[in-house]
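A single protein chain has been removed from this complex, and every other one stays in its place.
Let's look at chain A:
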Amino acid sequence: FFYLVRVGHPINYYLQFVTRFYIHFTAEQVVYMAIVGSFPFNSFLSGVLSCVGTAVLAVCLRIQVNKENKEFKDLPPERAFADFVLCNMVLHLVIMNFLG
């Protein structure tokens, strides 16, 4: 799920960095859980899924914003970004409820 968008575009670097950071963060959480044990399982799950969720949403945003994708020609990037923000808000609300 790394797609090389127009090189040099600043948002591309930001999103690439963000997704790579989230993958690293997820791996760290899994390792921590393996060491400490998974007692508050809901907290572990919410942590892992928040990373995965934001990464996935960021990737979706990049796909939608990229001008070379013919399927998303008609989608204005502002709308894509607004969707992204909305989904992230919902995601984090649910995560906060799930953390316990």
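The rule is simple: contacts are C-beta pairs under 8 Å (C-beta built on N, C-alpha and C of every residue); 3 or more make two chains touch, one makes a residue touch a chain; residues count from 1.
Rule of thumb we're sticking to: contacts and distances are computed from a predicted model.
Undergrad: Going by UniProt, what is the name of the one chain that was not included in the view, given "dolichyl-diphosphooligosaccharide--protein glycotransferase", "AP complex subunit sigma", "Septin" or "COMM domain containing 2"?
TA: According to UniProt, the chain not displayed is called "dolichyl-diphosphooligosaccharide--protein glycotransferase".
Undergrad: Could you please point out the chain A residues that touch the chain left off the display?
TA: So the residues of chain A touching the missing chain come out as 1-4, 41-42, 45-46, 49, 52-53, 56-57, 59-61, 63-64, 68-72, 75, 79-80, 83-84, 86-87, 90-91, 94-95, 97-98.
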